[in-house]
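Only one protein chain is missing; all other protein chains are in place.
Now for subunit A:
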């Protein structure tokens, strides 16, 4: 039997999405939206927790100790206490392991300079809250194309 090295292929599997948001209601909503679009979901309540999950935490060795290699996409709120979604994006893009994982930024505020800033830093997409099913469907399609 051949064993294939596990990579981030999503062809027949559900993509694994890490959703980061400090708001309890929004976390529940994004989780349900993603699950409805056949994604496996892990949620984190802030940037630090997200980095820890991904194996990029301050105390962790920059290695395979985290779940970074299992995550196919990260979707994060912009306005969070401590570390903003933009700062989280930067940390992810600085990581040799995670820099190619698509990062989507969500915000309730439609501020063009903020959007540009995120896209320039490498965000895959910027989405306006509150998220709707059609937004996530569109995202899911993009994700499939990415991996294809």
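In this section, contacts are C-beta pairs under 8 Å (C-beta built on N, C-alpha and C of every residue); 3 or more make two chains touch, one makes a residue touch a chain; residues count from 1.
As a convention for this text, contacts and distances are computed from a predicted model.
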As a check of understanding, state which of "Protein preY, mitochondrial", "Mediator of RNA polymerase II transcription subunit 20", "Histidine-containing phosphotransfer protein" or "Histone acetyltransferase" is the UniProt name of the chain not shown. "Histidine-containing phosphotransfer protein"
Can you list where subunit A touches the absent chain? 23-26, 28-29, 32-33, 36, 79, 81, 108, 129-133
